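Left out: one protein chain. Kept in place: all the others.
Now for chain A:
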Amino acid sequence: MADTEALTGESTETRDYGESVSVEKGCFFRCCDPRSGFHRFLALFFMCFLGFGSYFCYDNPGSLQDNFIEDLDITTAQFAQLYSWYSWPNVVLCFVGGFLLDRVFGIRLGTVIFCVFIVIGQIIFALGGIFDMFWLMIVGRFIFGVGGESLAVAQNTYAVSWFKGKELNLVFGLQLSFARVGSTVNFLTMGSVYKWMQQYFEGHTCLGFSLLIAAVTCVLSLFCAMILAVFDYRAEKILKKETGGPPEVVRLSDVKDFPISFWLMCGSCVAYYVAIFPFIGLGKVFFERKFDFTPDESNTVNSIIYIVSGVCSPLFGILIDKFGRNIFWVFIAILATVGAHGLLAFSFLNPYVAMVAMGLAYSLLASALWPMVALVVPEYQLGTAYGIMQAVQNLGLAVITMVAGYIVDSGGYLLLEVFFLAWLCLSLACTILLWLHDSSHTGVLNMSIEQRDAWDHHRMLTESLERDQLYTTAVPMAVPRSDFLIRNRYLSRIGARLPASYDPSVRGIVYRTLR
């Protein structure tokens, strides 16, 4: 408990509604105790590596671009298909994936299934290389994509289920930086792997076997998924997480009942991301042309955004864990990005300044925005919610990447920057509306941690009281009036704090906020 207390500044017991059950015998080590901070961070380790394989293999074509084009004798346009066949299907599929995660598979089985998809997808991709069949590679990329994006949704859902109300912002930040690590390790190693394989094979066979080696990282992810499943199953058994109470079932029709604040978050997320990633895609040439950078310098300044976000995301996560007020940080992040894009568009100032600012802003936004979803959407719908957000984001990125390319060709980089600024302004508008909407309702999105805890507590209490009244009035005879219940009623009436193990089924309905 000590870790949690150190982080939250208060005793866990006071925040625990139905989770504190005596630990089963046989747990001698702290690392086995699902409630200990150490155990959680062990789980975090596997959660981070869960996405490693998918991020590593996603950028395989990028790191071996010249080899792909040469060995397979394909055009640049065909090469680009390797990426578009990954992203376009996910405009729909990761929404479906998120829904299946909530409704059919459950998070444990779902994650394992998605991991199996990326393993199979990558192996088919590699086989396509070995047998020099480009269509088979496309098929492999497609299957890989089906698993990869849904896996990201599963990762988010896992993070919420283990870290809500604890270090969630940090975890989102860490997962983001781990995605960058995966991609960076890929760019650093794949060249050498290819060279090593060249001793034994040549041409497309060499490429295929290099990709097959890359598939090892996907298998690693699959192992992580299995270990996490065991962890999660065990934690649920020990903590009796979902005992009692009817399980909530998510329906597709729930989507229309998602709060307006969720849709505003989606809007702000998409409008922001389309001003970052398509820009990075076009950035290299922009720096060469406008700032007279050499190709190498351009690559460096272009990738600085990834480096900065890789380092800063977890730090910003900790910051937000400490101060709360997510929406305020989102607002600041968008404003800073407007400034950075403005500098790039309307000045000749060294682009390192703008790109570092953009990297900082991007990591701040990612650490603050994604966890907000869990504040407004109940936990049993989170898979669906994150799925929608990811799907809308994929749609935005796929469309805007094409539009951005067209704008550069026909209207130049100033117009492109202005186009991105317009998107950022839209994102800003969404955020302001979200802020207004939130402050006129619960105000939970912009609470400090203390306020959020107090609000949480108050809300729990009210709902418990309502529930208690329901028990005593609606079904008076169904439940025998044990001393335990009478004491609870009394405590409830006087507004005192309820015992921790009060009613496990409350958990299914009352979802607790996180910071």
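Worth a mention:
We take it that contacts are C-beta pairs under 8 Å (C-beta built on N, C-alpha and C of every residue); 3 or more make two chains touch, one makes a residue touch a chain; residues count from 1.
Going forward, contacts and distances are computed from a predicted model.
Between the names "Vacuolar fusion protein MON1 homolog", "Glycosylated lysosomal membrane protein B", "DNA-directed RNA polymerase subunit beta" or "ubiquitinyl hydrolase 1", the one given in UniProt for the chain missing from this structure view is "Glycosylated lysosomal membrane protein B". Residue A:L343 is the one among A:L44, A:L343 or A:I400 that touches the chain missing from this view. Check A:L42, A:V96, A:I280 or A:V418 against the missing chain and you find that the one touching it is A:V418.
Even with one chain removed from view, chain A keeps its contact list with that chain: residues 285-286, 289-290, 295, 338-339, 341-343, 345-348, 408-415, 418-419, 421-422, 424-426, 428-429, 432-433, 436.
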